[in-house]
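Missing here is one protein chain; the remaining ones are kept as they sit in the complex.
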Amino acid sequence: MSSNKKTTPERLAAFSDAVFAVIITIMVLDLKPPAEATLKALLPLWPTALSYAVSYLFIAIIWVNHHHLLRFTHHATSQLIWWNFAHLFMVSLVPATTVWIAATRFAAAPVFVYALVFVLIETAYIAFEGEALSQASDSDITPPLRRITRIRCYLALGMFSTAAAISFWSPRSGFALVCCVLFIYLSPRVPDLHRSVR
Amino acid sequence: MSSNKKTTPERLAAFSDAVFAVIITIMVLDLKPPAEATLKALLPLWPTALSYAVSYLFIAIIWVNHHHLLRFTHHATSQLIWWNFAHLFMVSLVPATTVWIAATRFAAAPVFVYALVFVLIETAYIAFEGEALSQASDSDITPPLRRITRIRCYLALGMFSTAAAISFWSPRSGFALVCCVLFIYLSPRVPDLHRSVR
Amino acid sequence: MSSNKKTTPERLAAFSDAVFAVIITIMVLDLKPPAEATLKALLPLWPTALSYAVSYLFIAIIWVNHHHLLRFTHHATSQLIWWNFAHLFMVSLVPATTVWIAATRFAAAPVFVYALVFVLIETAYIAFEGEALSQASDSDITPPLRRITRIRCYLALGMFSTAAAISFWSPRSGFALVCCVLFIYLSPRVPDLHRSVR
Partner (left out) sequence: MSSNKKTTPERLAAFSDAVFAVIITIMVLDLKPPAEATLKALLPLWPTALSYAVSYLFIAIIWVNHHHLLRFTHHATSQLIWWNFAHLFMVSLVPATTVWIAATRFAAAPVFVYALVFVLIETAYIAFEGEALSQASDSDITPPLRRITRIRCYLALGMFSTAAAISFWSPRSGFALVCCVLFIYLSPRVPDLHRSVR
């Protein structure tokens, strides 16, 4: 039952989930099958397939982190709500830039914009994370873990910025560098998430 | 567990959230990347970018207010349900009118229709708000706060109507006036939301 | 916390809500703004506007009834789940048929198919309702109310079938008859919903 005293990080979580779900599946609409009915006709679609897979994986990582963070919040403060909207806005730019890099087969400007969108996502995420963790006590998250979390965010931000910069010289290296951040987020998360979610 | 005695403003909230989430992300489908792979090719897209950002921000504000209001409701009465559907119907017209103002680069008729849609959204919202707050006691919401809430709604309604009227003479001023309402809703909300949601 | 003993009509409700939310807003994608920036250019869009409004209202009514019914269920039996999927499948055909009647400006065959889709929706709904109400005791729903509910359903089914039949002679009368069912569902619902949801 609803109560006017209850704070609702749950509704924030539910709304964000719905937005993530729509964004992650809206990219599917750009997976147009080839006109011919042959397997060879699938080959030229590799930029679409690769960029879809990378963007899907990123949004999955963003969801896991978002879900992890919201567990520390007790109140849906307006700062938290607005940084969340800023974060979701930046994430909502991923499908269009994904289509652009696929259509231009990893040209310089689209990869630059793609990396830039991730710089913006990460910036909004850092603000969102700061707000969420300000509600957590030391027993919720130990100071060393808090430091590691922050370092990883700034490292990702630095790598996305570098990827944006080098994409003008070598867009494919820029895209590869963006992909590297995936592994930063994926690998050290696995043990710690496992422990803390259990 | 479900019980036939339970009233469910929660399911109303969840359904509305899903509709807001789809509406806010459906606008992304109209963010078509340019055909060329240059940054200059992005420049002519500014009307799309601006109108997307403004519409996104509006739907975010509408969600925050909706979320705020539903905290006062204890029963999903049929009046509340139907005003909510009327409200969501009007909000569902935002993406199409956003595309229209972007495609015509802020021409008179599209900006008029855009402002008109906000007049309709605000009208349905005022009825929805009246129904939701009729369930709130004075300890839930103080009489002065109730009065301020109502005044702000009618002020917004007046500004949207004015924006619609002047958009025939100067569509860009009309659009700017619509944007002004954003700041009315944003700025005084922040302190009060922060206090009350906490 | 999840428990393997818990039955979950809640997850069924949440999933159905998400499907309804996507279906109701997917129709928005067919609201294409006119090419010219004049109000006159909106006039030829009246079939789209009318059919969108009618279909929106129908899905809203379906949601209200669905939400009302699920309050009587205690267990998500597989019959309930599968009739629900059959019902949602039929509802998912509404957007495409709505586009068809709008594009052909209420021609005979499209209106026939539109009415037929509502015959199918109503048939699946009657089966779903039977299953849901078989879980309700006489204190949940009084025998006279149960009878009225059933009569209304068969009345709607008859009217949709008649509308389908007459649409070959006069498609606009067929469409008007479909709209009449809206009022059957809307008007007597209001008092009883109000009483029972409170």
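Per-chain numbering from 1; labels A, B and C assigned in written order.
Following the convention adopted for this analysis, a residue touches a chain if its C-beta (ideal position, glycine included) is under 8 Å from a C-beta of that chain, and two chains touch if they have at least 3 such contacts.
Worth saying up front: this structure is predicted, and the values here are computed from it rather than measured.
Chemist: For the chain not shown, which residue from C:Leu42, C:Leu57, C:Ala107 or C:Leu120 touches it across the whole complex?
Modeler: C:Ala107
Chemist: Looking at the whole complex, which of A:Ala21, A:Ala124 or A:Leu177 touches the chain that is not displayed?
Modeler: Answering carefully, the residue with contact to the hidden chain is A:Ala21.
Chemist: Mind listing the chain A residues that contact the chain we can't see here?
Modeler: 6-7, 9-10, 13-14, 17-18, 20-22, 24-26, 28-29, 31-34, 37-39, 41-42, 53, 56, 60, 63-64, 67, 70-74, 136, 140, 189-190, 193-194, 197-198
Chemist: If the missing chain were put back, which residues of chain C would it touch?
Modeler: Here the touching residues of chain C are 1-4, 6-8, 11, 14-15, 18-19, 21-23, 26, 29, 75-79, 81-82, 85, 88-89, 92-93, 95-97, 99-100, 103-104, 107-110, 112-113.
In this text, only the chains that are shown with their structure count from here on.
Chemist: Could you say which chain's mean Cα position falls nearest to the mean Cα position of the entire protein shown?
Modeler: B
Chemist: Answer with same or different: of all residue numbers used at the interface between chain A and chain B, are over half used by both copies?
Modeler: different
Chemist: Going by the average position of its CA atoms, which chain sits the greatest distance from chain C?
Modeler: A
Chemist: For chain A and chain C, let me know how many angstrom lie between their CA-based centres, rounded off.
Modeler: Each chain's C-alpha centroid was found; their separation is 37 Å.
Chemist: Once you find the CA centre of chain A and the CA centre of chain B, what distance in Å lies between them?
Modeler: 26
Chemist: Residue numbers in chain B touching 2 or more other chains?
Modeler: Each of 6-7, 14, 18, 21-22, 26, 29 in chain B touches at least two other chains.
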